[in-house]
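With one protein chain withheld, the remaining protein chains of the complex are depicted in position.
Chain nomenclature is as follows: A, B, C, D and E, assigned in order of appearance, with residue numbering initiated at 1 for each chain independently.
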Amino acid sequence: MIFSLLVLSPPSSQASLSAYQFANALLLEKHSLYRVFFYHDAAYNGSSIQCIGQGEFDVIKAWDTLQEQYEFDRVVCIAAGLKRGIINETEALRYEKTAYNLNNEINLAGLGELADATVKSDRMITFGG
Amino acid sequence: MIFSLLVLSPPSSQASLSAYQFANALLLEKHSLYRVFFYHDAAYNGSSIQCIGQGEFDVIKAWDTLQEQYEFDRVVCIAAGLKRGIINETEALRYEKTAYNLNNEINLAGLGELADATVKSDRMITFGG
Amino acid sequence: MTENKKIGITLRHAPYGSDLAQEALDATLAMGLFGQQITLFFLADGVFQLLKSQSSSDIHQKSVEKQISAFELYDIERVFVCAQSLRQRNIDTHSLCIDAVCLSAAELQKALSTQDTVLSF
Amino acid sequence: MTENKKIGITLRHAPYGSDLAQEALDATLAMGLFGQQITLFFLADGVFQLLKSQSSSDIHQKSVEKQISAFELYDIERVFVCAQSLRQRNIDTHSLCIDAVCLSAAELQKALSTQDTVLSF
Amino acid sequence: MMSHAILHTVNQSPFTHSALEQCLCYTQECDAILLLENGVYAALLTHPLSDKLSGKKCYAIEADLQARGLLEQTLASHIQLINFTDFVGLTTQYKLVQSWY
Partner (left out) sequence: MMSHAILHTVNQSPFTHSALEQCLCYTQECDAILLLENGVYAALLTHPLSDKLSGKKCYAIEADLQARGLLEQTLASHIQLINFTDFVGLTTQYKLVQSWY
């Protein structure tokens, strides 16, 4: 089956870990993952500059590793990302910000990508809270 | 009276606005504000690269403006900031990150600053949720 | 996106306490824009989003009521609201800012189960 | 910090669902380190933090039980837990990982009101 | 100033979250309760804790009621509507502030 995930929770919430664990499990089961759409405070899962202590789990890095093994799309909603300070170089220039922090493996894109994923996937699972 | 605030909520939560409105009101009433300590997901209130649309309220910028008018301390807990990707130049170098995004008016400091504020203030008010 | 799917969107959170309700409505309008067949389910505290006379400028947030009033422009016409949730909160249907269809919990469950997919806000 | 204040810390959230409980306990230990006179109040779902036999490696989080076991080292000895919250959750005091003093809601209210300040987690 | 009284703030909807219920559990006679943000939905008359609340000194942030369209609804009459300046004043009158969220 084709899955997509809508993630709404920041890394501090276990729901963002559950989303990753669900993605990992479905890919191991030979299902395919079309897109993971990070919205609301889940936009913070798009950072590239989180500093995780040794021995602690880095959920963003875990997504990176999963994406190296399997093909799927990771998107941070551009509107959600902008207002939370998760931006790429283009937006940093446009808004005259001194830095950008979007993870290289993630796209900043509009809500159309959520609509597209909802239509093209057999299952859309929401992780919130 | 001397106040300090412990803020636990991200900018997406109204509690972070309430903290600002409370600070603004107490300063107008000629009380003094010793420290605002951003902890847990409130660390995200330390970003300098949020991009807020025209006509929308930017709570981080509002804190900046308030701090220009009155003297008080704004601290993001360093442990909370590091794991959430709210870092200054020093930490970016230490952790070999490509960017840093901490607001210039905010210090990254340890929980001792929370203990200090709790002891030195007549009132410590928590804004969470 | 040529397929046409029945997409249910559940909205269960009170507005303003966090911006989840606003962002959920933004997503709803975007789904409408992309020509999908959308049904909205306002449940539990989500019914508070539908109240008339919201005036949120003093708390510096954009009005959820205004977002909801734009539904028609986006061809979002199937709007269900939970009668029991309204009753528990003492909200009369005259206090709602749009014409929503009041359904019982059982009817809502049934309507939800006929969707092809659901986004849970 | 020469002053010595009576600082109450209320802990009301279940562990692991978010890292709030962990961060609250980190703050608690830091307050202890700074030699303040601390009293902890485990209320409502906060009592779940005190359960024995937590094993959180499979959900990739550090153990709240371990943090709590460090209280003694930090001279945090006044630990109150709400008897009613335990009872509602069917938790026996033998299932707790530290010796906490069980108090009624009224006693807890009274103990809280004698603090000089409170941090609400 | 009330030397042993507590100001309790509640910012979650009583229809969804137990914050107010918890608060009422640990509140004594001389304490006061301030409803703000989504906590102001407790000013509606019908929620299950309305009776319990009516015995307490209770305040609510008016701007939060206004934002949510609640000023047009039937509200508990004993709840006093205030602004943030009043909120600051309350925190100076009570020795402690406990936040329920």
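Basically, a contact is a pair of C-beta atoms (placed from the backbone, for glycine too) under 8 Å apart; a residue touches a chain by one contact, two chains touch by 3 or more.
All figures in this text were calculated on a predicted structure; none of them were measured in a lab.
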Self-check item: Left-out chain, listing which of the shown chains it touches
Solution: A, C, D, E
Quiz item: At which residues does chain A meet the chain that is not included here?
Solution: 1, 3, 8, 14-15, 18, 21-22, 24-26, 28-29, 31, 123-129
Quiz item: What is the set of chain E residues that contact the non-displayed chain in the whole complex?
Solution: 15-18
Practice problem: Since one chain isn't shown, list which residues of chain C touch it in the complete complex. | Solution: 8, 10, 12, 43-44, 84, 105-106, 108-110, 112-118, 120
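The criterion applied here is as follows: only the chains that are shown with their structure count from here on.
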Quiz item: In the chain contact graph, what is the shortest path length, in steps, from chain C to chain D?
Solution: 2
Quiz item: By CA centroid distance, what chain is farthest from chain D?
Solution: C
Quiz prompt | chain B and chain E, separation of their C-alpha mean positions in angstrom | solution = 25
Quiz item: chain A: which residues touch two or more other chains?
Solution: 12, 40, 56
Practice problem: Can you tell me which residues of chain C touch two or more of the remaining chains? | Solution: 16-17, 19-20, 59, 61
Self-check item: Inter-chain touch pairs (all)
Solution: A-B, A-C, A-D, B-C, B-D, B-E, C-E, D-E
